[in-house]
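Removed: one protein chain of the complex. Kept in place: all other protein chains.
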Amino acid sequence: MNEVNRDLLLRRHMEGPIVSPIVHVCCRGLAPFIQITGLYVFFHGHYSPGGGFQGGVLLAASIIMLRMSLGLADSQRIMPNRLPIPLAALGALIYAGTGLLAMLWGGSYLDYSFLPLPMLDPAMLRYVGILVIELGVTICVMSTLISIYDNLLGS
Amino acid sequence: MKAIHILVLASFAALLMVAAVHLPRRGDPNSPANRAENVLKGPVAGAYYIQNAYLDAKTPNMVTVILADYRGFDTLGETVVVFAGGVACLYLLRRRTS
Partner (left out) sequence: MLPWLIEVILFTVLIVAALVALGLRNLLAAVVTLNIFSFMSATIMVKLGAIDVAFTEAVVGAGAVGVINILAILLTSRKSAD
């Protein structure tokens, strides 16, 4: 709207935490459980609904909740401000690099049965390959959402 | 002008309803998407995935195998699109206070 109102709002969100102790305690107590759920959804994606995208969004939701309740300054220890974009690039790199690794070892692009891991038959190699690329998707989605939140707040 | 809008929207809704009525029933084994071979007697991808997903990747969740293995390039594109959205937000909204 106008610049003064917006700056006031930004300052309130960036500097101080929310003063209500109920919100504070609830968010801080709830965040580890959301993170555990996110990790469960990511690692259990082979056996139940879930996978990289959903787990990444859950992890991002926990950190965004901490950002909203603690304020931007106090939540720097959990996820520093400069970290999300390099992490997102790392996630996309893990995905593309896995495909490229399979291609360098003789298969076609993203054919995980050619990954250079010893003592595994091709079916188990594909199992491991799916887990690795889900890790890449998780990291990319999580840090992209956190980065969008930070940039919207104008950090 | 408003009458034309309403007419176009109503005709579009009628078209969608006719199409929805003539869809095959859910879970029909004889619908074209669920048959094991198409009209030219060739193989259909869905039947292959259902029969071979566990044998190929030792993963019980068929959706994960299709998303991450058979259609891995698609998911790569999805990840890159998410990353590109983040980078676009960074360059559009970044404010340097110092």
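Letters A and B mark the chains in the order given here, with residues in each chain numbered from 1 onward.
The definition used in the following text is that contacts are C-beta pairs under 8 Å (C-beta built on N, C-alpha and C of every residue); 3 or more make two chains touch, one makes a residue touch a chain.
Source: prediction; values computed, not measured.
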Which residue of A:Phe42, A:Tyr112 or A:Tyr149 touches the chain not shown here:
A:Tyr149
Kindly state which of the options A:Ala61, A:Leu115 or A:Ile133 is in contact with the chain not pictured.
A:Ala61
At which residues does chain A meet the chain that is not included here?
1, 6, 9-10, 13, 41, 49-51, 53-54, 57-58, 60-61, 64, 145, 148-149, 152-153
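What we mean here is this: only the chains that are shown with their structure count from here on.
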As a quick test, compute the distance in whole Å between the mean CA positions of chain A and chain B.
24
Can you tell me which positions in chain A touch chain B when the two form their complex?
45-49, 51-53, 84-85, 88-89, 91-92, 95-96, 99, 109-110, 112, 123-124, 126-127, 129-130, 133-134, 136-137, 140-141, 143-145, 147-148, 151-152, 154-155
Flag every residue of chain B that touches chain A in the complex, lowest number first.
55-61, 63-65, 67-69, 72-73, 75-76, 78-80, 82-83, 85-87, 89-90, 92-95
